[in-house]
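Removed from the display is one protein chain of the complex; every other protein chain stays in position.
Let's look at subunit A:
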Amino acid sequence: MATVEIRNLRKAYGALEVLHDISIDIADGEFVALVGPSGCGKSTLLRCIAGLETIRSGEIRIDGRVVNDLAPKDRDIAMVFQNYALYPHMNVAANMGFALKLSGRPKAEIEERVGKAAAILDLARQLGRKPVALSGGQRQRVAMGRAIVRDPKVFLFDEPLSNLDAKLRVAMRAEIRELQQRLGTTTIYVTHDQTEAMTMADKIAVLNGGRLEQVGAPLELYRTPANLFVAGFIGSPQMNFVAGDLARKANADTIGVRPEHLSVGRDGDGWRGRVISAEHLGSDTFVHVEVPEAGRLTARTVGDMPVAAGDDVVLTPMAGYLHRFDGDGQAL
């Protein structure tokens, strides 16, 4: 258990700087999700914290200690890789116990700790198997097990669920979160899936193009995005953005309103438009509407909304849910 502080971190590959002046504070026991589009530097930041990459400048502290010059093994972190990186020739028990064996723990202790982790992860019956003989989900658990037997100060996860099918992913999401809360270990979790971040994290850090756009609790990012990028990245379906006269009327360069904050009616005050298509998901209906002065907008309404393509509707933004942005994309 430990805090992680990152101060003015810069990372470059050759002349190309890929992380620009990143600073984040992570409290003891906190679960932080790093999100952002592909190539924004999430993995690189995680690997810098792990010590797998050397940084150009700045400072990384784990538990108050500067670790810039420490090898990965001396940072007391454990990492779960996207492809799990299990040792193919070792069985599950040996995979999980390898770090303990290297640190010279007695055999009995290793066995006990591996056994305990296996019980938590429901792997007790697979201990003698090699990774090839495991399902994707089981391999994922072994990778988790390898991290937790060491009882490190920090867990680092790099898209650990991206190789699982959708159903298993949702199940493992809850399981990892539960496990993390039970162990109370500070966790940094990379994902490009904003739903994963929203549901699991105490705090989300949004990266874009190597810059930190915003750090905050999931609902904070949802309610008060700092800029256009965060507003567009967090939330699904995406926030609607409108520029032009409608924005100027609200004293902004761009205004944004989330689909769930647009009510759909037949008449009344609001933006008149024609339904292009309606997606009936059962629980919700996504209505895509062409509004002459605003462009294409998406509204999210109740599941049994009787709308179809070609209908004329009125979209009304709910009071207090309008986001305003200036010419630089910053929230007003």
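The working rule: contacts are C-beta pairs under 8 Å (C-beta built on N, C-alpha and C of every residue); 3 or more make two chains touch, one makes a residue touch a chain; residues count from 1.
The definition used in the following text is that contacts and distances are computed from a predicted model.
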Per UniProt record, name of the chain withheld from view ["Aerobic carbon-monoxide dehydrogenase large subunit", "Ubiquinol oxidase subunit 2", "Sugar ABC transporter permease" or "Lactate utilisation protein B (LutB)"]: "Sugar ABC transporter permease"
Sole contact to the chain not displayed, among A:32, A:45, A:60 or A:79: A:79
Option touching the unshown chain, where A:14, A:64, A:88 or A:282 are the choices: A:88
Absent-chain contact - pick from A:23, A:103, A:135 or A:236: A:103
Where the missing chain touches subunit A, by residue: 50, 52, 71-73, 77-79, 81, 83, 85-89, 98-99, 102-103, 146, 150
